[in-house]
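Quick one: this structure, given as structure tokens, is what I'll be asking you about.
With one protein chain removed, the remaining protein chains of the complex are shown where they sit.
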Amino acid sequence: MSVETTSTVARVLKPTILILIALVAISSRLFSIIRFESVIHEFDPWFNYRTTQHLVKNGFYDFWNWFDEKSWYPLGRVVGGTVYPGIMVTSAVIHNVLHFFNFPVDIRNVCVFLAPMFSGLTAFSAYLLTKELKDSSAGLLAAAFLGVAPGYISRSVAGSYDNEGIAIFLLVFTFYLWIKAVKTGSAYFGLLTALFYFYMVSAWGGYVFITNLVPLHAFTLLLMGRYSNRLYVSYSTFYAVGTLLSMQIPFVGFQPTRTSEHMAALGVFGLLQLYAFAELVRGHVTPKQFKTLLRAGVSAVAVIAVVGLTLLSFSGVIAPFTGRFYSLYDTGYAKIHIPIIASVSEHQPTAWTSFFFDLQMLIFLFPAGVYLCFKELKDEHVFIILYSVFASYFAGVMVRLMLTLTPVVCVSAAIAYSTLLDTYLEKSDHVLGTNLKPLTATNDSNGDASTDAKPTSNGTKKPHSSGKGNAKEAKATAAKADAVESKAQAKSTAAAKRYPVFNWDSRAMVILQLTWFLFMFAWHCTYVTSGSYSSPSIVLASRQQDGSQMIIDDFREAYYWLRKNTKEDAKVMSWWDYGYQMAGMANVTTLVDNNTWNNTHIATVGKAMATSEEVSYEVLRRHDVDYVLILFGGVIGYSGDDINKFLWMIRIAEGVYPNEVKETNFFTPRGEYKVDQDATPTMKNSLMYKMSYYRFAELYGGNAVDHVRQARMPSEGPKLSVLEEAYTTENWLVRIFKVKDLDVLGRSLFDATDFDKGKIRKTKKF
Amino acid sequence: MRGLSRTTLFSVAAMLGLALLAIPSSISSSGLASAQPAGEALLAKKVARLSAKASANKGIISLDSSAFEDVMSKPRNYSVVVLFTAISPEFNCVPCLNFDPEYKLVASGWSKLADKSQLYFSVLDFKAGQEIFQKMGMNSAPSVLYFPATASQSTQDRYDFGRLGFQAEPFANWLNARAGTSIKVQRPIDYMDVCIKIIGTIACLFTVYQLFTKAGKILGSKYIWSAVSMFTIFIMISGHMWNQIRNPPYTAPGRDGRPGFIAQGFQNQFGLESQIVAVLYALICGSAIVLISVVPKIENPTQQRLVVWAAMCFFGFFFSVLIKFFQVKNPGYPFTLLFK
Partner (left out) sequence: MRFIHSQALVVIVASFLVAGQVAAFSSPEEAADFEAFAAQSEFADYGTIPVMEEDGPQQTHFESWSEKDVSIVPQNIKITNLLRTLDLSRPLIREITSAAIQNIAEEDVNDYYFPVDLAYMSNLAHITAENRKTKEALELVKDEQYLDGQFQYYRIKLSSPLTPGEKMQITIKSSLSNIIRPFPTHVGQAEKQKVLYFGNPFALTAYPATKQKTTVITPSNVLDVLHSPDEVDVVIKNNQVILGPYNDVSALEHGIFEIQYQLTGAIQHVRHLRRDVEVSHWGNNLAIEEHYNFVNNGAQLKGQFSRIDYQRNPMGLRDGNGILGFITQIPKLASEIYYRDEIGNISTSAIVHQPDHVQLHMKPRFPIFGGWNTTWYLGYNAPLDGYVHNVPKSDKYILKVPVFVPMKDTTYEQVEIRVVLPEGSQNVKVHIPFEVESIAQSTIKTYMDSAGRSTVTIEARNLIEDHAQDMLIEYEYSSASYLTKPFAAAAMLMAVFATSMIVSRLDFKIGGSAIKKNK
């Protein structure tokens, strides 16, 4: 059929496909709702949800200055200054717009469906990005991949209302804009990049990835002798505007000028200015003078820079790396120095299985794509290469950073895949003699302006930048340019004698196999998504003997009991994992929560849990705790309970109170971690142990078995004197204990309990 | 010769003297022995003996069962650090060997101190003191126990290798926290190493300078860079960092004696395992690249067909191997390609 018709068909087809992809991306994230209900998942989302509610109810300024006295009792928390407000503001805006048009959608539903909606946008921006790199067909593939890749779904299913949900879209789109800016060299795109960078900064701590990757790209281009006014304009615009904007977020504040994470960007900015200046000077002086000037200038700048930086960093104006980032570089660091970071499961390194689980066949097509990027080595491909290398390193160090890797994997896998398809589908007749280099040639002929425009603009820029002057370095640059040109020639000549795939059978086999792999990929993604990534960890589902699904809803049972039947300002102590959920669902005051900003406070809670009743009662009274909440999986075999997390509590506590808590005392002489009768006395006396197993033995008439640790418990359970059981949920999953008040008759609580048990015969004194 | 011996004699005598001098202060400080003069004398002798032993062997007293009992026996006005270890090769206890020099480091650091504050370093090898191991319920070596002067034998304070690691510095800190000493660890400078480094760097710089003209080409050659970066990527996506951080064994003996290279558990892997995965990835990726960039360069149709088929079979085969591999790790996984 004629070119026009193809192009028109394509013009109709592409939006349709994109819309379909978006729909697939959204709907494949709804398993959790179909399985369970429309509810906020896990831990952090509950905080975001709570703050969003506050924002919607009390307006932006109140939210901005919100001092939350219900968390980190008695310290409280300045919420406005310690959050990335992006996601809350986003959903609040959506909510208000809908209400303005008389669509009274509940804010909960906005929050629940936010991540899926944005995943659609992410797919679209993946399309745009890849289109810049190869062509629109590759773009469509990339969109499809990113739409369903489990590595991204894992953090963006309906209900997981977390920063990553929108951040990944912003990441990809910012990169797209950056590439666009570098290609066109327009301040307009530079500005857009800066704006979306700002949005990203407001949304996720991962913005540092952009802050370092973009300068790195610019720097690499400099090294490759690819300095151009396009680069200068785009980067300068991006950096200047972006940094200023990012400093408007209170949580970021002046970091861009202080912390080491942001130094690279600043440095490259300076470097570019110098380089540009040098270029300018070069035009106005004789090469000889320029040489001397260059020498002097470079050495001077180098000296100043080195001295200045060292001074600053020693004087502490420039902060050292923060723990989390430090743990990225020195991988052993966290384990020893920051147990809190080490204790978080998503900060663990990534085993190969996770890579395959999250990306299936993309993971090995990804390097092929990188290879192709090397074959074309345009500015944007350099970017993708850098992105791939660094993202794969970070993903290896921390599981959660799979998230930043996934987009680039999808993009470059898509490039590889579509190149394969191009090679084996292209019509043999008009293929002869053409080559893949100007991709737009083999590209379906709805030629997109930018890629067409590129080579010409290159052509115009290169001589312009290296043409002036005739001395050595001029030659050098010229030589470089020549090298590039010659390589290009070489490639074109090499690629000129390039043959189609002659035999239909080989074509058929390749295409069929690839298609089949696509199917497998789709199945895999669906399987993984529905199986592993769609349970809202606050409701557990278990299968009964008859195969029917049983819902275990103990968390909400306990939280709702707290919400309805404790006094308004009740203070509930628990391990920090449940802080956000309690604030959100139980609406009580918590001591510590998932925003682990104060190690000492957390250690104090750990100490209260790990020490004997006498000691911890002091702590409890001092923090006027009313209730203590723990998780206990021993009855139904829920392995994520507090006894299993206990070691972390002990470690963190020991870090701050080394004399009161000693990890070794919780291990038997044989170095085992036991809870049955061979448990160490320290273990048996610890508050956590007592609370967990309080009256547990009675449940099975003396011979109880802890189903998590497979331990037979002693028939004589622990006694509690300073606490009393307040509520225990249906499956014993959550146990809440009330802290007793001081005894009315001024006895020690131990005597009191003994007396009540009728142990000691004292005369009641009036 | 004789002079030497005399000097040694002198020194020994001097040390005894010092020890004797040290006793009264120690007694007064401890104040438990002062009750019974008999114990006092006994204690004095013991302390003298210990100090002698210690200073004889770079501040470390090597014990056997009887010696251990003797050291531990009351009265005791000094605190003791005991390293339970198994140096001798038949146990091939690698961590023991690793930790031994570090321990020595700390001990020597202690012996440099002016105020030794009644602390003694001692080593009990498994061969020398088996029964002590049993008595103390030691079933793992190395392990370090600290016995404070006042406390009895039963209260053990164990150094946690798992958390603090085998380095000398954390161990020294741990000890300082307990014994109230201020032991500093000075590692002896390995001049050889330093020299090698210096020379190496110089050499590198020189070669770079030499090759500077060509260096441009080398650094500029995108083939090198692509090789490097793709290598990095393969290493990373096959879970190398996991090995770096968790450092698992390279292989582990499987059921039937032969070294098993697949670790149990989804979030667990062996060194070899990840390397195998990396190779698989490389093979599949390679065949894809062949399909993309080699095939169109082949002029001869039959040849081309051959290559295409070969590459595609490669692709399919290793992909199914990979999936199978994954299925072993994750038994629930429903999909397979070639191998059921």
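Residue numbering begins at 1 within each chain, and the chains themselves are lettered A and B in the order written.
Just so it is clear, contacts are C-beta pairs under 8 Å (C-beta built on N, C-alpha and C of every residue); 3 or more make two chains touch, one makes a residue touch a chain.
Quick caveat: nothing in here was measured; it's all calculated off a predicted structure.
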| item | value |
| --- | --- |
| Touched by the hidden chain, restricted to displayed chains | A |
| Sole residue of A:559, A:666 or A:689 that reaches the chain not shown, by the stated touch rule | A:559 |
| Where the unshown chain meets subunit A, residue by residue | 37, 39, 101-104, 184, 186-188, 449, 452-453, 456-457, 539, 551, 553, 556-557, 559-561, 563-565, 567, 584-585, 695, 698-699, 724-730, 732, 738, 741-742, 744, 766 |
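In the analysis below, only the chains that are shown with their structure count from here on.
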| item | value |
| --- | --- |
| Separation of mean Cα positions, subunit B and subunit A [Å, integer] | 33 |
| Subunit A-touching residues of subunit B, taken from the complex the two chains share | 136-137, 139-140, 156-158, 160, 163-165, 170, 177, 220, 222, 225-226, 229-230, 232-234, 236-242, 244-246, 266-269, 273-274, 277, 280-282, 284-285, 288-289, 291-293, 295-299, 301, 304-305, 308-309, 312, 315-316, 319, 322, 326, 329-330, 334-335, 337 |
| Contact set on subunit A toward subunit B in their complex | 224, 331-332, 335-336, 348-357, 361, 363-368, 370-372, 374-375, 377, 385, 388-389, 392-393, 395-397, 416, 419-420, 423-424, 480, 483, 497-503, 505-506, 509-510, 513, 517, 520, 523-524, 527, 651, 658, 662-664, 667, 669-671 |
